[in-house]
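To start, I am sharing the structure in question, which I have written as structure tokens.
One chain of protein is taken out of this complex; the other chains stay put.
Chain IDs A and B follow the sequence of writing; residue 1 opens each chain.
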Amino acid sequence: MKTFILALIIIAGSLLIYGTQDMPNWGDPQSPASTHVSPYYIQHSMIDMETPNIVSSVLADYRGYDTMGETTVIFTAAFVCLLLLRRRNKEQGDQ
Amino acid sequence: MLDLLLSKYNYWLYVILMMIGLYAMLAKRNLVKKLIGMNIFQTAVILFYVSISVKTGHVDVPILPYHHHGHEQAAINVAHYLNPLPHVLMLTAIVVSIATAGVALAVLILIYRKYGTLQEDEILKINKEVGA
Partner (left out) sequence: MVHQFPALIIAVPLIAALSTPLIGWKSSNRCYYWAVLTLALVTFFAIGLLRSVILHGPISYHQGGWAPPWGIEYYVDYLSAFILPIIAIVSLLVIIYSKHSINKELAGRQMPSYTLMLLMITGLMGIVVTGDLFNVFVFLEIASLSCYGLIASGQGDAPLATFRYIIMGTIGASCYLLGVGYLYMVTGSLNLADVSHLIPPLYHSRVVLSAGVLMLVGISLKMALFPLHSWLPNSYAYAPSSASALIAPLFTKVAAYLMIRVMFSLFQPDFFVKIIPATTVITWLAVTAMMIGSFYAIAQNNLKKMLSYSIVAQIGYIALGIGLANKAGLTGALLHILNEAFTKGCVFLVVGAIIYQTGDCTIDHFKNLFRRMPFTMGAFTIGVFSMIGVPPTCGFFSKLNLLMGCIVDHHWVFVAALLISTILNVIYFFRVIKVASFEKPEADYNRKIPYDQIRMQEVPLSMRIPIILMAAGILLAGIFSGTITNTILIHIIPAGF
């Protein structure tokens, strides 16, 4: 069983490495990721928001909705733990 | 070939890390080891994203020098600052991975209370004896 999984992993890994051939080089300043959307953030963060920390301004303002989703994820995890782990003194002892 | 390796070796490293995590998730018998494998897998994806934001040359972290009001601001050269967007996305993804790990640990506590063990084959054996 373990050898079968190992073979599967090696095949998946080599397919993924095969897929990395066409990727932009590491650190290329002309890659599409660095030239399409993010120059706007770097240039306008101070103008729009008077905030020197660009990551904060993107996190809290341009993409603040994702941050709201992230806090909801934490809330969900807290309530899952509440649902699963809260002991009621009379009913649950050590099951 | 050597040129290929040198310019893209970071992606190879993340693929190897991902595969280590995937192997731990699928092949290990202890439930906690599966959970750690899941965490390694998610960490590999996070590192992959952060590596997209790197720029070679003389670059700074994406924090602008702060000028007080009234001073003139120098023009901001985009090539001097890292790409901030993958960092933002990965802050969210790190939080999501921690939340998932927390939920998984709560479920593991329930499993331990019920079966007394965290080895998957022992649990299946207990199930077979009880449920037969």
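Just so it is clear, contacts are C-beta pairs under 8 Å (C-beta built on N, C-alpha and C of every residue); 3 or more make two chains touch, one makes a residue touch a chain.
Keep in mind it's a predicted model, so treat the numbers as computed, not measured.
Summary of contacts with the chain left out: across B:Met19, B:Leu64 or B:Ala93, the touching residue is B:Ala93. Within subunit B, the residues in touch with the undisplayed chain are 22, 25, 31, 34-35, 38, 41-42, 45, 48-49, 52, 85-86, 89, 92-93, 96, 99-100, 103-104, 106-108, 110-111, 114, 123, 127.
In the full complex, subunit A contacts the hidden chain through residues 15-16, 18-24, 31-38, 40-41, 61-66, 69-70, 72-73, 75-77, 79-80, 82-84, 86, 88, 91.
Methods note: only the chains that are shown with their structure count from here on.
Between the Cα centres of subunit A and subunit B there is a gap of 8 Å. Chain contact summary for the complex, subunit B toward subunit A: residues 4, 7-12, 15-16, 18-19, 22-23, 26-27, 51-57, 62-66, 73, 76, 78-79, 81, 83-89, 91-92, 95-96, 98-100, 102-103, 106-107, 109-110, 113-114. Considering their complex, residues 1-2, 5-6, 8-10, 12-13, 16-17, 20-21, 23, 25-29, 31, 33-34, 37-39, 41-43, 45-46, 52-55, 58-59, 63, 66-67, 69-70, 73-74, 76-77, 80-81, 84-85, 94-95 of subunit A touch subunit B.
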